[in-house]
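Every protein chain but one is kept in place in this view of the complex.
For clarity, chains are labelled A and B in written order, and residue numbers in each chain start from 1.
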Amino acid sequence: MSTLLEVRNLKTHFHTRDGVVKAVDGVNFNLEPGKTLAVVGESGSGKSVTALSIMRLIPKTTGVIGTDSDILFKGESVLGMDDAGVRSIRGNRIAMIFQDPMTSLNPVYRVGRQIGESLILHKGLKKKEADERAVELLDMVGIPHAGERAKDYPHQFSGGMRQRAMIAMALACDPDILIADEPTTALDVTIQAQILELMIELQERTGTAIIMITHDLGVVADMANEVMVMYAGKQIEYGTAEDVFYRPLHPYTWGLLESLPRHDVSEKGILLPITGQPPSLINVPSGCAFHPRCPYAKDVCRTQVPQLTSIEDGHSSACLFSGDPGFRRETASPSREVV
Amino acid sequence: MSDRDDLRHDAHNPHTHDESPVDNGELRDAAGHSIKDQSRSLPIPPTDDIIADGGRTLWGDAWYRLRKNKLAIAGLVWVIFVILVTLTADLWVKPYFGDPLAMDTTLGANLQPPSADHIMGTDKLGRDVFARVVYGARISLTVGVIAVAISVAIGLIMGALSGYFGGFLDTLIMRGADVFLAFPYVLFAIALIAVLGPSYRNVFIAIGILGWPSIARVFRSSILSVKENEYIDAAKAMGAGHLRMIFRHIMPNAVAPIIVYGTMSIGGAIITEAALSFLGMGVQPPTPSWGLMLSDARPLMVRAPWLMLWPGFAILTTVLAFVLMGDGLRDALDVKMKD
Partner (left out) sequence: MLKYLIRRVLQMIPVFLGVTMLLFILRAPGVLPGDPVRMITGERAISDTLRAQIVEEYGLDRPLPEQYVLYLGNLAKGDLGDSFQKSRPVVDILADKFPNTVKLALAAIVIEVIIGISAGIISAVKQYSLADVLTTLSTSILVAIPVFWLGMMLQLFFGILLKRWTGDTIYLPISGMTSNRFPDWAHMILPAITLASVSTAYVARIMRSQMLEALGQDYIRTAEAKGLSRRAVIWRHAMKNAMIPVVTFIGIDLGAMMAGAILTETIFNWPGVGYEIFVAIGQRDWPVVMGGVIFIVFAVMIVNLLVDLSYAVLDPRIRYGGAAE
């Protein structure tokens, strides 16, 4: 099983008049076929920019990807491709869906046509064939009366239906990778669960690898094989979902897990948000970027930049103290009683 | 239980689709996307670049922004210059340049090209063109200002009645506004002047009457938006009467868009006056009006082309100045005018 996607030392910086925004500053990961990687972090952690970098959707006017960065899709360098090459991958081999389905569909074209567009473009289908296939896809994502619905316009769809349509659009050409950038954030809670169920089901059926970008750890728990936590453009923890959830190594991850409201806690627990503000990506704090907000920060954290180090098998953390076996927290213990 | 189910169980939390608890004060655009994570448009640096500085009032703030807008300042300077020139015209034009009404019938004295004696030449009756241009400015500015003043006066009253009392009165007035707006500008003025008789005075009545709907609409929407505000309820609770309400509480807010609109309207009024005079429906000879001068210059286009240059430039620069000022004011006062 060859690695589907290899991201090596990805650095994406934006040159603005106020300075260089280091949106992504050294990210490494691999993605295997059929697996799901969750990329977790706050707004501004660089998770979306990472995804857009993979698709090379970074605007060329201000965005620069580092020359020593590389992204390999099935062994071929995406960063080295010419424009035509990249476009033949987009929507075809790697597809992306976005956060807000309300605005992500073009209001003046019918839904079926928008779904069929990539089929016509990449698979050379004729319009009629594309229309038929679009109906099949709408059916596959669980939209009733798909035949009539394909002729509707986006504003006639509800939010959840639109996101389903987006998924149909993304999966039209049977891509190897689906990147989902906060696909459920803009939806109602009940719809969120439905969409996630749908994605899991489709993945089982088609074997598509998924990169799931989210700030919602609940989503991660449902779907991810591996989890990558980002902060201020850097990876600060990486491991299997179980590792990161039950044996988190980085104080930031502890903060994330602890600040979740728990529906299985009977007494009134106190929600502990992480204090402070997310850091500026132009003036990144010195040393460990998290140190201003970290309750465990020591002097050395201000000066030394921690590297992502493997602590256990397949589980790494970018904290200077993670190597110390005493520096641990048990957050979600499996023995906890369920109420 | 599988690990996955444990994870789902322990970490799954019923999020709303708002930001996760770790997000605080992050820059987001209207669709909820983190601005940092977006690479579509030019990225805004994540730190707030609007420094709260104590004590800046709305007007102080606006003045600051206005000052930075060079075009608007240029416009303002030109307008002030023109105003000064016309106010002081009696002092320096007649003695040094010529009398706008003084005809010179000696042979060859008319239709002189620009020279030392007459820096803009003479017209067909031997009158000094420069003097006529300057005095023409007086006419244009007077008409512009008075006409707009009339529009604003009517518009304020109508807008106030409409917005404050609402209901049938509102509908009636707004329908009336629609009727006036259905008239192409110049046509109504022509019709009105046809009835009243062409004269200087009737020009600004005609232009003034036409202009009220826009002002009324703008004022009305200011009132409507303010009406909803709580501090109005508070004032009401204190027993403030209708009039007091309008003047004390509503006016200050509504003033900004009216200033912007009024300024821009002056430019339009000047052009309309010129057009009407050009057609013979406005100022009557021998009073110098730029429009009249242009109309006189027409048959002489071949023999004395300079005659049409000066008044035309005068109109262009003055109107442009008002338009730029209006633009600048709108940006400075941050007025969004939707009507």
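Following the convention adopted for this analysis, contacts are C-beta pairs under 8 Å (C-beta built on N, C-alpha and C of every residue); 3 or more make two chains touch, one makes a residue touch a chain.
Note that the structure is predicted; figures quoted are calculated from it, not measured.
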Problem set entry | Residue of A:Asp70, A:Glu117 or A:Asp188 in touch with the missing chain, whole complex considered | A:Glu117
Problem set entry | Among A:Val7, A:Ile89 or A:Cys319, the residue in touch with the chain that has been omitted | A:Ile89
Seminar exercise, completed: Those residues of chain B that touch the unshown chain are 31, 40-41, 175-176, 178-180, 182-188, 190-192, 194-197, 267, 271, 274-275, 278-281, 294, 297-298, 301-302, 305, 308, 311-312, 315-316, 319-320, 323-324
Seminar exercise, completed: Had the left-out chain been drawn, it would touch chain A at residues 55, 57, 87-92, 95-96, 98, 100, 103-110, 117-118, 121-122, 152-153, 155-158, 161, 166, 169
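In this text, only the chains that are shown with their structure count from here on.
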Seminar exercise, completed: So, in whole Å, the Cα centroid of chain A is separated from that of chain B by 49
